[in-house]
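Okay, so here's the structure we're looking at.
Removed: one protein chain of the complex. Kept in place: all other protein chains.
Residue numbering begins at 1 within each chain, and the chains themselves are lettered A, B, C, D and E in the order written.
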């Protein structure tokens, strides 16, 4: 890894949306993951009687999908891409304790969709936080990273 | 902490934007924090010659401020609030190694702005990730939490 | 009812966002309703085994809430309002056959929220349509109207 | 029509934006229609002296076009598509009495544009409602349906 | 005029959305103006038979109103404000030759609406440009400035 090549900064130190016009249109896919850590009792509330698992988790999954479509509106130098697929899966993990969030995004485009996947995970985590903050002040969002990226010049992991 | 009171879920298990119409309009303020962990060499690139610290960091700070204003568009059950202040401060922390991100948001409103602060931190981290992903595949966004919240019925921390 | 007073059209025939600056800030509330008529078999699919009622209906309810917050972006002469409450309830009505959609919106503001309630109902119906169009070509959205409006100079119904 | 295939719901009952990455890019076109029923006197106001037909109707037509471009922002599981054409035509129908709204949308894409056409019709109707609500409390939006859809695997009507 | 007080830049040289939480909520109003200069023949086309003055001008006026509502989304450090009034008036000026655009915006808020008025004028000019660019390559947008601002600590002009 060399540090001399920040693609979004031009020779004059200016932030730009780099030219991808010469890159190939290929089927691109990315997977990102993250977690919301919380109190064990919070998981009980989500899975318990009055608080159906469906409402909390499905709201956050949907928020993640919708956010993926708005990535280029949020990340200043991100290219707009017509997504062809977006899935967000949230699971309860008692061992954390907390939630694991995984987003899979695909497009036919000239640049990758890892930022869309990361945005979906981030907003899904924020939505879980919003719905649970009245009962838990210990929550932390973290572990957000790219798990897989394919279809570009270089794939993650190699 | 009791688990029986998920404010956004009604008795029928339906997600709703809860009624805050009877809450007082008060000066509310929230601070959220987070980190982007990266390789030490990535920090060198950001602070080094060709890659001015200003461009990477100031782009991410600005993205965070703009995202704070769009929180209610992204988080399904969040109330729209006219923010009166938004500041995002990103610092380089060689000990992580990585970046620390801190957002301070204020409003005069009927509900708190912790989701706006968390959204600002999240999108600032995503923007850093976007600008550095070409040189570093080890980055992880994390430690996103509310540091402080004032002006409501109950403050964080107590 | 007299026809000579189109509030959004000025003396020169120009569309404008009318001045509500002198109106009182009051607690305003509106309820709107609508239906999506479909084949009886479509209802069976939604309530049947593989297609959980929750996923179709809760997605549409959430879409309605989120759309309510964007009403002023969609309706050109609508005033932006900070909503204090938004609830969308969708029920299956075998007698139609179809779905009934009801939205309740509240604000503290200088103008009513009936357009927000109507927008929530419309987008909830559109979302149901989107999720069911692969199995039903007979669907019709209709009966969208204001059921109740309070808090302004004149209430509906009287 | 079989009811077992809700395309937006996965095997686990989760709402997803389905993968259209393998579908062909074809010229796709859709037409949707709808009505706003109102009092006969309301039509007189719209066509009468002080309230030029142009301002009310042209505002609603434009709102419909702009809404079509934002369909994927409003409908959670809708794919974003770069529209190549959008026309909304509103006509006065004294027999209803009311307005008929017709939207024609086209794209070169991997999925159809019937949701964009329906969204254009819905928002055009909502905009008419907004501009006329001060003089008419009897208005009802309805009859919103797909009139024609071409360019996909299966066309409407057959 | 002293140059030492850039309100949006903090002591560390960072762009921020400044705190207006302590400012009074007052009735604020701003007027901005601008022009689109074009060929004389372009004005003929707009006022001539096949090209109704209404369609070109009313589309641009509406675009200006809608853009005013989105000012805080576009201008990074602008505070979101619930506008109470928005009017855009476009006139043909054969002497320029071209169009004059004037926007009047009002709010009840803690900060002024001159940016909203300037944004309305700018987007109205851009919309005129878009509709006329097929027949005129000489167009120039200019003369965009604040004509009047009232309701704040200091008014324009004094």
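Assume a contact is a pair of C-beta atoms (placed from the backbone, for glycine too) under 8 Å apart; a residue touches a chain by one contact, two chains touch by 3 or more.
Computed from a prediction, not measured in an experiment: that's the story for all the values here.
Interchain touches from the omitted chain, evaluated on the whole complex, reach A, B, D, E.
Within the whole complex, the absent chain has one touching residue among E:21, E:54 or E:97, and that is E:54. Checked against the hidden chain, the listed residues E:20, E:62, E:86 or E:101 yield one contact partner: E:62.
For the chain left out of this panel, the touching residue among B:62, B:88 or B:117 is B:62.
Listed by residue number, the positions of chain D touching the unshown chain are 27, 58, 61-62, 65-66, 69-70, 82-89, 106-108. In the full complex, chain A contacts the hidden chain through residues 10, 14-21, 72-73, 76-77, 79-82, 109-110. Annotation for chain E: contacts to the undisplayed chain at residues 1-9, 11, 13-15, 34, 39, 41-42, 44-46, 48, 50-52, 54-56, 59, 62-63, 66-67, 70, 73-78, 114-115, 118-119, 122-123, 125-127, 129-137, 139-146, 156-157.
Rule of thumb we're sticking to: only the chains that are shown with their structure count from here on.
Taking each chain's centre as the mean of its C-alpha atoms, the one that lies farthest from the centre of chain D is B.
Taking the mean Cα position of each chain as its centre, A sits at the greatest distance from chain E. Residues touching across the chain B-chain E interface largely differ between the two copies, under half of the numbers being common to both. Per-chain CA centroids place chain A at a distance of 30 Å from chain C.
Each chain gets a centre from the mean of its Cα atoms; for chain A and chain E, those two points are 36 Å apart. The multi-chain contact residues of chain D, meaning those touching 2 or more other chains, are 14-15, 52, 54-55, 59, 62, 66, 73, 76-77. Contacts between chains, counted with the stated touch criterion, involve the pairs A-B, A-C, A-D, B-C, B-E, C-D, C-E, D-E.
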